[in-house]
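Excluded from the complex is one protein chain; the other protein chains are retained at their positions.
Order as written gives the chain letters A, B and C; numbering starts at 1 within each chain.
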Amino acid sequence: MSDTYTLYNSTVMDHFMNPRNMGDLKDADGVGEVGAAACGDIMKISLKIREGRIEDARFKTFGCGSAIASSSMATELIKGRTIEEAMSFSNQEVVNALGGLPPVKIHCSVLAEEALKAALEDYVKRHPEAVAKPESVPA
Amino acid sequence: MSDTYTLYNSTVMDHFMNPRNMGDLKDADGVGEVGAAACGDIMKISLKIREGRIEDARFKTFGCGSAIASSSMATELIKGRTIEEAMSFSNQEVVNALGGLPPVKIHCSVLAEEALKAALEDYVKRHPEAVAKPESVPA
Amino acid sequence: MRTVYLDHQSATPLLPEAFEAMRPYFTEYYGNASSLHQHGLRVREALKKARQQQAALVGAESDEEIFFTSDGTESANLAVKGVAYANERKGKHLVVSATEHPSVMNSVEFLEKQGWTCTRVPVNAEGFIQLDALRKAITPQTVLVAVHHVNHDIGSIQPIHDVGAVCAAAGIPLYVDCEASAGWLPIDVRAMGASLVSFSPHRFYGPKGVGVLYRHRRARLVSILHGGVQEGGRRAGTENIPAIVGAGVAAEVAARELSSRSAHVARLQTRLWDGLLAKVPFIKLNGPLPGPGRAPNNINISTEFIEGEGQLLLCDLHGIAVASGSSCVSKSLKISHVLAAIGLDHALAQGNLILTLGKDNTEADVDYVVETFAKIVGKLRGMSPMWDEFERGVIDSVIAPRGVGRSFSEHAAAVSGKPAH
Partner (left out) sequence: MRTVYLDHQSATPLLPEAFEAMRPYFTEYYGNASSLHQHGLRVREALKKARQQQAALVGAESDEEIFFTSDGTESANLAVKGVAYANERKGKHLVVSATEHPSVMNSVEFLEKQGWTCTRVPVNAEGFIQLDALRKAITPQTVLVAVHHVNHDIGSIQPIHDVGAVCAAAGIPLYVDCEASAGWLPIDVRAMGASLVSFSPHRFYGPKGVGVLYRHRRARLVSILHGGVQEGGRRAGTENIPAIVGAGVAAEVAARELSSRSAHVARLQTRLWDGLLAKVPFIKLNGPLPGPGRAPNNINISTEFIEGEGQLLLCDLHGIAVASGSSCVSKSLKISHVLAAIGLDHALAQGNLILTLGKDNTEADVDYVVETFAKIVGKLRGMSPMWDEFERGVIDSVIAPRGVGRSFSEHAAAVSGKPAH
């Protein structure tokens, strides 16, 4: 890629060409599929959760290069996080980790955040006890 | 002028660069000076008339290349003509003899016609007998 | 890696002979055509010759009917607005086909804000204008009909002589945007019955920086860029002489080589579509089949279950340059209005790719593209939740429905909470 011109920066291109965690998880604990009304992209994230922590994550994406890269990066970032941590995950993390996205493509990172949240919600629906928060400290 | 580009054709350029009959006539029999309101050009034609015929003509012109060429050509054309013939002189003769003028410069030839007519009028004013037309045939 | 340029609708390389013709006009014959001295007069002659070359390409009666602008967009703006403003007192209604280029569509929208009205005449599924609807669209207030010759996205060749006949019968000037046809299809402005015709030499190996507008000497047209009296007072601004000279050469060469170039790309076009159809399941050709109804250099496909930008980027990484009408590719996040106008399913519009051939493409290029594209589709489908869901019978194919599962659009609406269109 030395003298190749790319639409996105090298991190984004790398995640587009060599996506991490691409695929589905057999027996996923939570699955979220969301679509962007604006552009028509669709993203699906599957989670494996053990002891309140995201053990594994996979994605599948119908969308542009930055949508694929965003979902790849999002699954990388959230692996190992607790559900609580993951619940406050923001698209800005994806953008930062990717080293930036073109303004018109920021919504791809939002879609990744939404897919993750949808997967978490799915998990919580199936495991309401997971968010009982017995140890939460009063604010 | 071989590989020189010119604004006007070679006849016009020749008459502009080497004007014929430039100057004034001492003891002219008729002098006409006219101005073009449109562009501000001024043209003066002096005539020497003997026995009802234009024996000599001179011009002076304040104006563009085609105005100078038009007056040069007009004086050439009218030498030797009778007053009657000269009275029906038209700018089109100048245009034709010059091999054409740009559309926006046609008025220069009109100015030449007007200068000639003014000179003839001046002559007639001084010599009313010249147009008594004793030999004119009834129409 | 093989590199295959298949985006000739976006740009073409300059002909070497056009470049050579331009060269002296940069540093040596640099005069301004408005100047009355040597430097100006010399380039005036060049300008006249260049006008004659464009006139010859499109069958104009006289070089005085040719006006130079800066590009196809400006020519389209000048045609639409210049005729509208010139005929303002006569009426303020325009008629355009629904699949005109944005330079026409957005000019019309601008005029709508200024009090004009416009009827957009629909096209059928292959992109051909509906002549009955055109006839009905014309009113006593109509001052211009704009119908392009060839569609830039899907290659449909409009029945322009019929359109011309309709306009002639109604006595309305016709403007034909020939940007996607000039240099590739024969154009005869008089046979078309066109009052205005625009095109851009950079689409047929001429330089960027110049557009052409033909105007029949009786068509009323006023300037839209105001200033000096260049171009007979219809286009102010210092003429881009080198580009105009190069464009003249490109027009001359295009006229000479038109039929061989067209035959060449037509052969490749068929090979390309046949190859893709054989190698890639669930693929659709948008626009008419290769043949008399379609420009010989354009292939527009929709590949189901995957999105266009990803296809484009992977093609590029394999040395293949293509375009796409997908919403992800456009800065406005909207799919090409042409694909919408032919009623293409949104899912298919998303998976859109535009491949435009040129004189230097070869059969080996085409074969490489077919082979590579099949692999790219495999890779992207492997990543696509839609392909997986199609395989699991959750959603159905639009191109070859099996009667199992809901439609992509229904599915997309369900997961996004909003309709995908």
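Everything that follows uses one rule, which is that contacts are C-beta pairs under 8 Å (C-beta built on N, C-alpha and C of every residue); 3 or more make two chains touch, one makes a residue touch a chain.
Since the structure is predicted, the reported quantities are computational estimates derived from the model, not experimental observations.
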Which residue of C:G127, C:P242 or C:P385 touches the chain not shown here: C:P242
Which of C:T12, C:Q54 or C:N300 contacts the chain that the document leaves out: C:T12
Missing-chain contacts mapped onto subunit C: 3, 5, 7, 10-14, 16, 19, 26-28, 30-32, 34-40, 69-74, 76-77, 101-103, 106-107, 109-110, 114, 200, 202, 207-211, 224-229, 236-243, 309, 312-313, 315-316, 320-324, 329-332
On subunit B, residues whose C-beta touches the chain left out of the figure: 4, 7, 16-17, 19, 22, 24, 33-44, 60-65, 67-68, 104
Missing-chain contacts mapped onto subunit A: 4-7
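Everything that follows uses one rule, which is that only the chains that are shown with their structure count from here on.
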Centroid spacing, where centroids are CA-atom means, of subunit B and subunit C in whole angstrom: 58
Contacts with 2+ other chains: residues of subunit C: none
For subunit A, residues that touch 2 or more chains besides their own: none
